[in-house]
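Please see the structure below; I have some questions.
Removed from the display is one protein chain of the complex; every other protein chain stays in position.
Chain nomenclature is as follows: A and B, assigned in order of appearance, with residue numbering initiated at 1 for each chain independently.
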Amino acid sequence: MIDTSKARSAIFERIRAGKPAAVEAPTVPLYGWPGDKVENFIKQLEAFDGRAQRFDSRADAIAWLEKNVDWRNKRVCSQLPDFKGTVSAADYPDPHKCTDISATVVESHLGVGEMGSLYLTDAELGGVPAIALLCLDLFVLINEADIVDGLHTAYAAVKDTMREQPYACFFSGPSATADIEAVHVTGAQGATSLTALIYSAPQPPQRGSSHPDSGC
Amino acid sequence: MKVGFFVPCYIDALHPQAAISSYQLLKRFPELDVEFIERAACCALPLTDMGYHKKACTLERNLVPLLAPYDAIVLPSGVCTDQFRGHFDSVEQTDEVKHIREHTYDIVEFLHDVLKVKSLPWHPKFPARVALHNGCHSLRYLMMARPTELMIPHFDKAADLLGMVEGCEVGYATRRDECCGFGGTFAIWDAPCAGQQGLDKVSDYARNGFKHVVSQDFSCLMHQSGVARKNGLDLKFYYIAEILNGDAQP
Partner (left out) sequence: MSQVNQVKNGARFIKDIPHRESHDRCLWNARMRRDQTAQAIPEWEEMRDLASQIKEHTLSHLDHYLEEFEKNATANGIHIHWAETPEEHNEIIYQLLKQHNVTTATTGKSMTMDECDLRGYVEKRGMYIHEADLGECIQQLDNQMPDHIVVPAIHKLRQDVATLFAKKLGSDPDITDPHYLNGVMRAYMRKKYEKIEAGLCGVNFAIAETGGICVCSNEGDVDISQVVPPLLIASMGIEKVIPTLQGVALYVRLLSRSALGLDITQYTTHIHHPQPGQEMHIVILDNGRSKRLGSPDYWQVLKCIRCGACMNTCPVFRRTSGLSYEAVYMGPIGCVLMPSYDLHRYARLPYSCTHCGSCGDVCPVKVPIPELIFYWRGVDVDKHQSEKVHDAEETAAELMLRSSKTLAMGENMALWGLRNLPQWLLDSGLNPWADVHANPEPPKETFREYYRRNYKKIEFMNKTTDLHGFLSLNL
């Protein structure tokens, strides 16, 4: 590796010699987002060509998955304890191989109403983020209690834990592009579909298991 | 109030009616002592525009003693008003210079904000649908209307004044505040782009069925009317004071 410490000191020297007079840091309010969190979430996710399904219970969501995931000669990668796929992240020590996954099923513990975003990290992705990127269809379970109003709230919820995760991403719909004549095309290079399965839980989720503050 | 009336060079030479209507309009207010600042020449905008700050300085220095004696300096041009308020900075910022910069108004601002005109008792009439073109300097540097980029409450001072003219129905082009391409020296240095912008603008009026275009910046209209005539479009262009003073008829 090239030693760049000389460049470093030259850069710092110039910065220190020329930086403008100190400007104070402003206080940024924790802006919220008005309206029903879950309805906003669904509306926004659909605007990003994602799909949303609501269920009265987690069991209903799992049952729906059993029926709707394409199993025919396909590899289904699941990270859920209560939904068994044909493979899981542990089967992919080499992430290059993830291109053979047709569907990936994971759970998110933080959704954002403002943008319809789902927060996923290495923790939810079994340490192999490629399973959510190189698969065709991405299914994400989320407890509706885990959906927050806006992005400021979402960052406030993960700002102390995100640092532990090599990879942490707000997924907002499937991959897309508008690079040719600004025509919106869904399914660029990442997953070509994203379905959120929103379930309500009879009991509030226990702290330490599924809450975003828990340091997952 | 002692008001100095400053006539920009392009209006003096190419559309004196804008100055005549403005001058007569100001003279209608008995509380104003209006004087045409005859010896004042160019506001130095073309020089500042091109980056000739040093040369702009000579012009600005010559202007200071001519403008300083007035309580308010009123111009029939948004773009020149902005030159005084925003860019009169090649000269030393003395108290006189600061006074000038703070008391220079475009005539629309002067009527709307200083005189707080609520009606036009001489009852001007303009029974027609007009497209209002808020010139970029009036819009974004003098803030005489809400630029569509800014998420602030709607206001439009020129439209407020035109609303006091009997029969005058104010509308806008579809791309209501996109630049028409005049840009001062830009229209000469980059004629192909200025021409295309102008053509897009006048075609926008025509598509929306407008026959009359009004603006508080005649510089834009000079450009737009030149493009419209070159392309055979039937549009008439008015400086706002011509309508407010009752001098123009559709």
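The rule is short, and it goes like this: a contact is a pair of C-beta atoms (placed from the backbone, for glycine too) under 8 Å apart; a residue touches a chain by one contact, two chains touch by 3 or more.
As the structure is a prediction and not an experimental result, all values here were calculated from the model.
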Chain not shown: contacting residue from B:Val3, B:Leu25, B:Ala194 or B:Val213: B:Ala194
Residue in contact with the excluded chain [from B:Lys125, B:Arg140, B:Lys211 or B:Lys236]: B:Arg140
Where the missing chain touches chain A, by residue: 1-2, 4-5, 7-8, 10-12, 14-26, 28-29, 31, 44, 47-48, 95-96, 98-99, 114-117, 122, 127, 129-130, 133-134, 151-152, 154-156, 159, 162-183, 185, 187-191
Interface with the unshown chain - residue positions in chain B: 7, 9, 11-17, 19-20, 23, 35-36, 38-42, 44, 46-53, 55, 58-59, 62, 87, 136-137, 139-141, 147-152, 175, 177-179, 181-184, 186-200, 222-223, 225-227, 229-230
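Rule of thumb we're sticking to: only the chains that are shown with their structure count from here on.
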Distance between the centres, which are taken as Cα means, of chain B and chain A, whole angstrom: 52
